[in-house]
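Note that one protein chain of the assembly has been removed; the remaining protein chains are unaltered in position.
Entry: chain A
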């Protein structure tokens, strides 16, 4: 199935993207595939926090944060209660209709 997700870029522009849920992609990889400008230095190992996103809508449906994710987010100065690492979110129906704002560092 295709999962519809709304992405807000750094300029506030929103776009609806549709991402397949059967390719075991992370949200970070989906953002890269859509050519959003995110650094994602560590390639998804929860080691760099440059894939930081804020969940604007749909937080309650997302799986809880794991320890490594919490750990990494703790190192960020601009973290909020709605912060997540895009690389730690698998694309599946939990993410359906969620709205994410890109916060991580640009390339």
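Keep this in mind: contacts are C-beta pairs under 8 Å (C-beta built on N, C-alpha and C of every residue); 3 or more make two chains touch, one makes a residue touch a chain; residues count from 1.
Assume contacts and distances are computed from a predicted model.
Q: Can you pick, from "Carbohydrate ABC transporter permease", "SufE family protein", "Ferredoxin--NADP reductase" or "Cytochrome B6", the UniProt name of the chain not shown?
A: Hidden chain, UniProt protein name: "Ferredoxin--NADP reductase".
Q: Of the residues A:22, A:60 or A:78, I need the one that contacts the missing chain.
A: A:78
Q: Just to verify: which one of A:56, A:70 or A:99 makes contact with the chain not shown?
A: With A:56, A:70 or A:99 as choices, the missing chain is touched by A:70.
Q: Take the complete complex as the reference. Which residues in chain A touch the chain that isn't displayed?
A: 39, 41-42, 45, 47-50, 67, 70-71, 74-79, 105, 107
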